[in-house]
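The complex is shown incomplete by one protein chain, all other protein chains being positioned as in the whole.
The block that comes next holds chain A.
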Amino acid sequence: MSVINAMSHLLSNFEVMSILKKSQAEVRACKSLATLSYETLKHLVNSPASKQSEEVVLNFLQEMKNFPKPLTKAEKLQLLNLRPTNFAEIQVIIENMEERLSEAELEDLLQLVARTIPSLEEEESPPEATDLATVEN
């Protein structure tokens, strides 16, 4: 086995989750993948990724383009994966935040995240639970 490119792209939690959910046939054919896929989904179901969809991600990235200060790819990815809701949570994601963003811009960014990415608490819908059950079988 040889590695051609160890890190060709970054994937968001949502992308991994939807790929794993779509590959049920493959999962059934490989026992270790069934376990790993079950555990990974179990971890991701508790994260904001479980409430996201393709439109949510596209919409978020589109809105980020209009944001006055550019953020790095890694920062945008972590905003999507973690969905920070307050100052303490967002300052660990954005490097040198106090130098780069003014207080008003920070407030705007928090609102942008809250508006475009659905929160985990909103409407406890059961579809994840049924998906997990099928992985288990």
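Just so it is clear, a contact is a pair of C-beta atoms (placed from the backbone, for glycine too) under 8 Å apart; a residue touches a chain by one contact, two chains touch by 3 or more; residues count from 1.
Throughout what follows, contacts and distances are computed from a predicted model.
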One chain of this complex is missing from the view, so tell me which of "Catsper channel auxiliary subunit zeta", "Pachytene checkpoint protein 2 homolog", "Beta-1,4 N-acetylgalactosaminyltransferase" or "DNA-directed RNA polymerase III subunit RPC8" is its UniProt name. "DNA-directed RNA polymerase III subunit RPC8"
Which listed residue, A:30, A:61 or A:114, touches the chain dropped from view? A:30
Note that chain A touches the absent chain at residues 1-13, 15-16, 19-20, 23, 26, 29-30, 32-33, 35-37, 39-40, 42-43, 46-47, 74, 78, 81-82, 85-93, 95
